[in-house]
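Missing here: one protein chain of the complex. Every other protein chain is in place.
And then chain A:
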Amino acid sequence: MRLLPKEVESLWTLFTGPTIWAVHFLVCYVAVAIYCEKARTGPFTFAEMRLALVLVTLLALAGIVLSAWLAWRQWGFGSGDPPHDAPTREDRLLFQGFATLLLSGLSFVAVLFVAVPLVLIEACQP
């Protein structure tokens, strides 16, 4: 008898999208906060920092798209219909793929929402 199965099935891939969203949110928030606190002493301008954050945003979106594509593949490119609730390994995999795909979509939108103020607000409040 063994306590752990030979191959650990992991749920972690499920959280790729939300994790990227959280990291992106933190990076944007912290970068702007620190920049605005030290605005007069910083070595770069607000526009440069914003450009850097736009790149971070594109990277985050690319990461989420990648995770979505992997999930889509895991889900068999939509070959079967949800809910995938049979107690089989096959269904667990499909379920996880489908759930990851949905979460990736949500994270994609959330990252865009976080980025909107970044694009439209142009300076620090004095």
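Keep in mind that, in the parts below, a contact is a pair of C-beta atoms (placed from the backbone, for glycine too) under 8 Å apart; a residue touches a chain by one contact, two chains touch by 3 or more; residues count from 1.
Definition applied: contacts and distances are computed from a predicted model.
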Undepicted complex member, UniProt protein name, chosen from "Phosphate ABC transporter permease", "Cell division ATP-binding protein FtsE", "His-Xaa-Ser system radical SAM maturase HxsB" or "Cytochrome aa3 subunit 2": "Cytochrome aa3 subunit 2"
Touch with the omitted chain, as defined above, among A:Leu11, A:Leu55, A:Ala86 or A:Leu112: A:Leu112
Absent chain, residues of chain A that touch it: 105, 109, 112-113, 116-117, 120-123, 125-126
